[in-house]
Structure formats: C-alpha cells, structure tokens
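All protein chains of the complex are present and in place, except for one that has been dropped.
Up next, chain A:
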Amino acid sequence: MSGWNVVWGALVTGGLCAGSYFGAPRGENQTVIRTSLIMTLVCCYLMWAITYLAQLHPIINPKKSDFARNADTL
C-alpha cells in the first residue's frame, strides 16, 4: 500500500461528488442537498487521507514498556 491509495481515494470521492451533483432531486431543496453531500464527501475524504498519509512512513514506532499488563486480557 502506498501513497497512490490517496489518489485513488480522491478519484472515487470526485466521482461520488459528481454523482451527487447531477443526481440531486429537483425541488426547492436541491442546492441544500447538493452542498451538504459534496461537503460531507470532501470532509470525510480529507480526514481519511490525512490519517492515511500520516501513517504511511511514520518516523517513530509504538513502544511498550511492560508486556505483563497486556490489553488483551480484558
């Protein structure tokens, strides 16, 4: 998995935005529906892409000092 995943994600998001732009039902709420859907898609993609990029080539790795208290024993 590489940084190109972010680009594919961007393309998918762009496609979904175009779909919601043309597919929004006509009526008095068309602008609201379009704006909300496109903004939601863009914001959600942004958050995912930033998180993905941050973990692509991390500079530090997790450190655990005590192995006796493992979070699996719940």
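By our rule, a residue touches a chain if its C-beta (ideal position, glycine included) is under 8 Å from a C-beta of that chain, and two chains touch if they have at least 3 such contacts; residues count from 1.
Keep in mind that, in the parts below, contacts and distances are computed from a predicted model.
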Absent chain [UniProt protein name; select from "Calcium and integrin-binding protein 1", "V-type proton ATPase subunit a", "GPI-anchor transamidase" or "Bromodomain associated domain-containing protein"]: "V-type proton ATPase subunit a"
Residue numbers in chain A that touch the chain omitted from display: 1-3, 5, 28-32, 35-36, 39-40, 43-44, 46-48, 50-65, 70-71, 74
